[in-house]
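I'd like to ask you about the structure that follows.
Of the protein chains in this complex, one is absent; all others appear in place.
Going by the order they are written in, the chains are A, B, C, D and E; count residues from 1 in each one.
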Amino acid sequence: MTAAMRLSAVAWAAKTRREIRDVGAADGSVLVVPVGSIEQHGHHLPVSTDTLLADAVAHRGAERAADDVPILVTPPVWSGFSPHHLSLGGTISLELDDLLDALADVADTALENGFDGLCFVNGHGGNAAAINNAVSIVGKSHPDVEVAGLTYFQLAEPFVDEIRESETGGMSHGGEFETSLMLHLHPELVRMEDADAEYLDEPYDRGTKDLLVGGPLATYRPFEEYSDTGAIGDPKLANAEKGEKLLDRLTDELADVFRNVSEQAR
Amino acid sequence: MTAAMRLSAVAWAAKTRREIRDVGAADGSVLVVPVGSIEQHGHHLPVSTDTLLADAVAHRGAERAADDVPILVTPPVWSGFSPHHLSLGGTISLELDDLLDALADVADTALENGFDGLCFVNGHGGNAAAINNAVSIVGKSHPDVEVAGLTYFQLAEPFVDEIRESETGGMSHGGEFETSLMLHLHPELVRMEDADAEYLDEPYDRGTKDLLVGGPLATYRPFEEYSDTGAIGDPKLANAEKGEKLLDRLTDELADVFRNVSEQAR
Amino acid sequence: MTAAMRLSAVAWAAKTRREIRDVGAADGSVLVVPVGSIEQHGHHLPVSTDTLLADAVAHRGAERAADDVPILVTPPVWSGFSPHHLSLGGTISLELDDLLDALADVADTALENGFDGLCFVNGHGGNAAAINNAVSIVGKSHPDVEVAGLTYFQLAEPFVDEIRESETGGMSHGGEFETSLMLHLHPELVRMEDADAEYLDEPYDRGTKDLLVGGPLATYRPFEEYSDTGAIGDPKLANAEKGEKLLDRLTDELADVFRNVSEQAR
Amino acid sequence: MTAAMRLSAVAWAAKTRREIRDVGAADGSVLVVPVGSIEQHGHHLPVSTDTLLADAVAHRGAERAADDVPILVTPPVWSGFSPHHLSLGGTISLELDDLLDALADVADTALENGFDGLCFVNGHGGNAAAINNAVSIVGKSHPDVEVAGLTYFQLAEPFVDEIRESETGGMSHGGEFETSLMLHLHPELVRMEDADAEYLDEPYDRGTKDLLVGGPLATYRPFEEYSDTGAIGDPKLANAEKGEKLLDRLTDELADVFRNVSEQAR
Amino acid sequence: MTAAMRLSAVAWAAKTRREIRDVGAADGSVLVVPVGSIEQHGHHLPVSTDTLLADAVAHRGAERAADDVPILVTPPVWSGFSPHHLSLGGTISLELDDLLDALADVADTALENGFDGLCFVNGHGGNAAAINNAVSIVGKSHPDVEVAGLTYFQLAEPFVDEIRESETGGMSHGGEFETSLMLHLHPELVRMEDADAEYLDEPYDRGTKDLLVGGPLATYRPFEEYSDTGAIGDPKLANAEKGEKLLDRLTDELADVFRNVSEQAR
Partner (left out) sequence: MTAAMRLSAVAWAAKTRREIRDVGAADGSVLVVPVGSIEQHGHHLPVSTDTLLADAVAHRGAERAADDVPILVTPPVWSGFSPHHLSLGGTISLELDDLLDALADVADTALENGFDGLCFVNGHGGNAAAINNAVSIVGKSHPDVEVAGLTYFQLAEPFVDEIRESETGGMSHGGEFETSLMLHLHPELVRMEDADAEYLDEPYDRGTKDLLVGGPLATYRPFEEYSDTGAIGDPKLANAEKGEKLLDRLTDELADVFRNVSEQAR
């Protein structure tokens, strides 16, 4: 039995009120809020994939930065904005305004403990715009707090080509990237026997083609129009070793972001 | 490392979309939604106590009922309604309407998978009224689904006197009851050396005096007016053996509730 | 012709602005807000039963406490939360969030007149959770006001067995209890010739069985699934004498609550 | 003791569910929803003036039309939109969106009983725009129902000069008009010894100058900027005889409106 | 190519931040917010008629007052509340609460630039009540700002009979009045060959009969029940000369209103 709500040394959930206030009161303290989703990921990955990965990356990044940064990680907000996945089953999704309200409430009340900075760490592409909006909403109402946010897999852009084998489209929803990370972190939850390669036949020249190859055009289509399995990409190229490398590099990147936020927040 | 978002045999989070739909399609299927809070629990318990306990009880109840009932448990909604705890630190709280909206969204989208019944399992007294309201809201919009809800510790009323040693007031927020359960389930998170007995001096004759001794009068007062530590009750009387007994009996009760909901839902 | 919006010595509605401010400014002043509903009560009681009773009890309690407590009673909020009654006709119901907003607005603006305490007096079981939530919402935004709330019939628990003749289930919606009060207060509105005993066949062991016998489990079912007439309980055992006794005892209890709130508010 | 929530032959509140459905099912049936306010009316009138008058006129109009029109009157919505009166005390006001939501909820649920038409009868100038908006909102969502609304005192325009003695400005908030009606209907609630003439010195050429002399320009100013007492107009010219005449003529006008709505609704 | 978002000497849109702040800081400064709609106006007028007219009148009025009043005009809010026009096509309408929120946001943020007064200038009858409500909402939250609002065509009441040829009902939606103004201002957008006279057969004695002949009764009916073409009135009597005269007189009236607001705001 493993955990998305981790009870580690940087876990808000494992602390008492006094311990949390002590971290918050330290100079340059940073609060990390992982945000994921519960949504279908094809036949080979569990629906909690995005939450498990956002949470894992956030915790490891925070642990790696913890020598330099007073830092805590809240439990992951596991309900995201996934209307396009509903028709395939297994998905739990909030209305967008409810997700934004929840993120703002979490930030507003957690920040009462004195944190100087806040960073949302998102794991679901469909949440990316909501996270950017949440950064503005929270930032506007907390002028003394340094507020930031990101979608973790975009941090892989500088190094992913060293690791990936698939072509563009192979590292999409449930593809080589996410499956590798899951094989490293939660192998017992991956059904490799049900994994199938399915590349996106993106009809728009300027659309998004991969977790790591975006485009200027946003579109809305139910996921079943893209994919039979519910996944897109090439999970057959995934393995745990790649997952370990990806996680290590992502952790470095994210720890660096947390250090940056902390410096700006001091 | 332990988990509030359990990945057990009845865990929605551990399944694929196909597996979830299969359970939902079965006759008399029941969806369980644990609801907790992240709120201060004095100096001896972690802020995630209510979430950890609601989640543990919900999972065990579901596992015990699983032979008779097709059943899945969502990850716990860990953000509750705790405005009265904010001033003591360590607390993350949603606005009430945001909590109700989140619960309705979770139910609305999860129920698309065909479940016949739904049961909220709440672990925080301050959420109890919200849960009752959520039952009405979800029930009204899903006339074909049997919708129910409860606050788990109220299930202990028939048997608690066999186990408790404290007087009325000793099994309140962070007292003998919750501390015993935590000592059984998460001993590594309990700081017994910081536990202190603090009985409530309830000023209202008709007010609530204990997790298990309610009264007709609801009042609002910041928690710091009740308690120095942030806890109320007698955690010093707690031990893991009591926790194990409480958990076993609560599991029986809850499994029975799930069977009832399933029968009504068929 | 009688009145739910009473124009008595403690009635806010009958006062001028100067008189209201004078009461509000007095030490330990208490504002009472009755909350009822307009909902079907079978064939023998008018749809305003819950509003008439909450208003009558609130006024009498306030009058009885008025020697000790500077106190005013607003007109009754007559629209409650009754979705489960709609299908039987005669019911006017607010959405839950609209009811909560209305209660908060009433409290927020009325409290500008200087009251030290506030007590919601509810008359409809379906409002009970909303009232508890309203206590928290109003209490949170008015830290200097003592805020409380109750559902009046729960005050009868200590003495009801001296009066009741029916078994458990006989004092439910439109049963022996409410019909007796109406026969005492508004006999012209009761159609005893249309009254019929109908006991609830509650399918849940842990469900609510009577106005005065609750259980830990909340469920949602349209009222027509419980009852043919729309009432539950034994109105045939009701009489005006019982109603008078109940009202007198309830008035005592409630006056006592108002004195308690006033003391805490000073 | 008199009543704003009247329990007359046309009162929804006094009926059972079956009786209400019978009226609603009749051809050309009309539902009347009085809307008032609780707001300061100077030193000589009670804060419930607008609610008492809207309710009285609505009931009498409905009774006079009842031979021709199947008609019921709900209890008065006594909380209106009065932010400009708050600073003078005695006022209870809803946020505008909460008032609109409450009116829509009342209409939506009451109309489930089969009524063919609906008419809001408003008694507070500050509600007039909200009522017009509510007509549109309710009308849009109930295309098969004839929906109308008015502010009752505007019905006096054709005949008021036969009765009034004051000049323009004398029949404003708490002036000759409203005070006369109150002296006829509720003399025990009028403090004529505290009545004082206070004419509005309206700074805008195109502003509103009287209950019955409007202008194209809407402005917002706290009422204390207009008036020392809280009233505007000439209550000293009021008497019960004028009130009786006004009420009789208003009743005629309103009965005629209800007949019109009923005809259109058939 | 002409413009609803005018870039004139009084146009907010054409200024830089420094220029706007300079106007706002001047004594007696007034902010004008035109509000129109995009809604069908029969076969002879474009759907932007109300926006074009409100914007033109607001700009001209502001320019005429600009010698006496530091004044700026925002771009027109072109989306209004027009549910009754939707079924005929060509209409874009906001939900009422969204329109009110947008107006409040525009006012709240624009007023940060120091303006002493604000005047909404509305061009659509269906917005009139919303504008009155917006005046109250904005006025309440900006106690130091003089807030006003009007529907521009109501300013024509004192002089319209000098110009109009049609009988009552001829100057309604898309009739002699609006068509004349459009022929003067935007002749290239008027299809006079498609203009047809269609007088309203108003079923209510107390209903609204013309842009300039109101009544106390508000009703809701889809526009297609009133009119085949989508217009009401007599556009065949329209000409550009009348339009020029109307515009000139309206401009005088409105400039006078702006001077009044400025005086009150100083």
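Operating definition for what follows: a residue touches a chain if its C-beta (ideal position, glycine included) is under 8 Å from a C-beta of that chain, and two chains touch if they have at least 3 such contacts.
Bear in mind the structure is a predicted one, so any value in this text is a computation, not a measurement.
**Student:** By the document's own contact criterion, which visible chains does the hidden chain reach in the full complex?
**Tutor:** A, E
**Student:** Looking at E:His43, E:Lys236 or E:Arg249, which residue reaches the missing chain?
**Tutor:** Result: among the candidates, E:His43 touches the missing chain.
**Student:** Tell me which residue among E:Val73, E:Leu94, E:Val138 or E:Leu254 touches the hidden chain in the full complex.
**Tutor:** E:Leu94
**Student:** Of A:Ala13, A:Leu88 or A:Leu150, which residue touches the hidden chain?
**Tutor:** A:Leu150
**Student:** Over the whole complex, note the residues of subunit E touching the chain we left out.
**Tutor:** 1-8, 12-21, 38, 40-48, 51, 74-79, 86, 88-95, 98, 101-102, 105-106, 109-110, 112-113, 186, 189, 191, 194, 230
**Student:** In the full complex, which residues of subunit A touch the absent chain?
**Tutor:** 81, 83-84, 96-97, 100, 126, 128-133, 135-140, 143, 146-151, 154-155, 157, 203-206, 216-222, 253, 256-257, 260, 263-264
As a convention for this text, only the chains that are shown with their structure count from here on.
**Student:** Considering only chains that satisfy the touch condition with subunit A, which of them also satisfy it with subunit E?
**Tutor:** Intersection of subunit A and subunit E contact lists gives nothing.
**Student:** Comparing each of C-D, D-E or B-C with A-B, which pair has over half of its contact pairs in common by residue number?
**Tutor:** Comparing residue numbers across C-D, D-E or B-C, the repeat of A-B turns out to be C-D.
**Student:** When subunit D meets its copy subunit E, do both sides use mostly the same residue numbers (more than half shared) or mostly different ones?
**Tutor:** Comparing the two copies, subunit D and subunit E contact each other through largely the same residue numbers, since over half are shared.
**Student:** Roughly how many whole angstrom separate the Cα centroids of subunit A and subunit C?
**Tutor:** Comparing mean C-alpha positions, subunit C is 49 Å from subunit A.
**Student:** Once you draw an edge for every pair of touching chains, what topology comes out, line, ring, star, complete or other?
**Tutor:** Contact map by chain: line.
**Student:** By the touch definition up top, name every chain pair that qualifies.
**Tutor:** Contact pairs between chains: A-B, B-C, C-D, D-E.
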